[in-house]
Each structure stands twice: as C-alpha cells, then as structure tokens.
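With one protein chain withheld, the remaining protein chains of the complex are depicted in position.
Our next item is chain A:
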Amino acid sequence: MGIKVMFKDIRRIISLSIRTIAGLHLFTSSMFEISQTEGASMLPTVQSNGDFCIVDKRYKNGNKIEMGDIIVARKPTQPDSWVCKRITGMPGDIIIIDPSRGHIEKMREKFNNIISNDDDCEINKNDSIKENEFNSRFKEIKLNKNGFDRSPYDQFIVVPDGHVWVTGDNLSDSVDSRTYSVLPMGLIGGKIIIGMYLPNWMNFKGEYYRFLANTFHEV
C-alpha cells in the first residue's frame, strides 16, 4: 500500500515537472524572455554589462518589425552567438554602407579648402601638385574610366526582400551590417522592449526599468 502511494506521488511529481518545463519553454520561446546583454555595441541605449533586457518573442522571424526597433538576432557569421542591434534599413531601402567613412566629393572639397586657406602653402599655386598631393593622401581612392572607384567610400546597397539592415548605436565599436552585410529576418529572435540595469536594482536607486522606445522619426 505504501509503495503504491509513493509511486503515485513520484508519477505526479514527474508529470507536473514535465508540464511546468514545457509550459516555461513555450512561454520563453514564443512570449517573453529575459536576457543579459554584453558588449559595447549599443552603448548609449543598452549598458555594456549587467543590463537585463526583456525580449518580446512575438517579433520572432522579423514579424511586424519596424524601422528603429531594437532586436536580438543570431550573428550570420557565427550563428551560436546573439547580437543586439537597431534596425536601420527595411527591405527595399537604399542604404549607404558606412556613413562614417565619408564622401569623396566632400573630402575633396575639405582638402581644397584647407589648402587654399593656407597662403604659405606651395601646393596652392600649382594644380598638378595639388592633384598629386590629394592622391598621395588618399591612396585608396583611385580613378577609373567611370570616375572615382568608390570601393571603400560611398557604397550603396539595396536591402533585399526578407532581410534587414542592422547597426549598433555605438557605430565606432560595433560589428554589424557594415561588416556582414544584410541580416536575414529568419535570424531575428525578438525585439527588446524593456531594459533593467542591475546596479540600479541592487542599490534601490535610479530607475529600475526603462522602456526602450523606437527613436526613429522620418525627416
């Protein structure tokens, strides 16, 4: 009799724990999940360490995702690691790959201004020397029969269907679409909606949580 009751209890415990685990798994894979961020690529928005974020998994696979949303996604070149980035291009958009690299015409203008403001500069007097000076300073810009070879500068890309363009908020310390190009929506794991900074929780001061709003507005 006693053994029978014990078996009944064990069976109940096993059944309950399996059901709980399954329910939790369903919840974290399709509703919400808390995950910790790491790295400096989203620095002004999300702290580099100890920042716990609530991930809304209903935006999995890029469903209903919008420009300016903060997402977590698998890194295309390293699928076992997750990255947290902001969407800066939707399918069909024309994107300049790296705005921080500058613009050839603007660089040339700037260079000419610097040279012409300098009265003592000998280069100013001769156009061919000026041209040579420019070419030697910016060796990566080469002329071909179509004009400038824009390979490191001024490169544009059209985001294909089912892909997005993602960049970190901290452009100077972020490995993002500028490196691995467009990100397939299938790699998107969810959208980050709330950030909770752990030191604020520990010290009972500051804001405990903050909504990570979509800061995008069209010009």
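Quick notes
The rule we apply is simple: contacts are C-beta pairs under 8 Å (C-beta built on N, C-alpha and C of every residue); 3 or more make two chains touch, one makes a residue touch a chain; residues count from 1.
What we mean here is this: contacts and distances are computed from a predicted model.
UniProt lists the omitted chain of the complex under the protein name "Mitochondrial inner membrane protease subunit 2" (options: "Large ribosomal subunit protein uL14m", "DNA replication complex GINS protein PSF3", "DNA excision repair protein ERCC-8" or "Mitochondrial inner membrane protease subunit 2").
Within the whole complex, the absent chain has one touching residue among A:Ser35, A:Ser48 or A:Asn61, and that is A:Asn61. When the full complex is taken into account, the listed residue touching the unshown chain is A:Gly162, out of A:Gly23, A:Gly162 or A:Gly206.
Listed here are the chain A residues that touch the chain not shown: 61-63, 74-80, 160-163, 180, 184-188.
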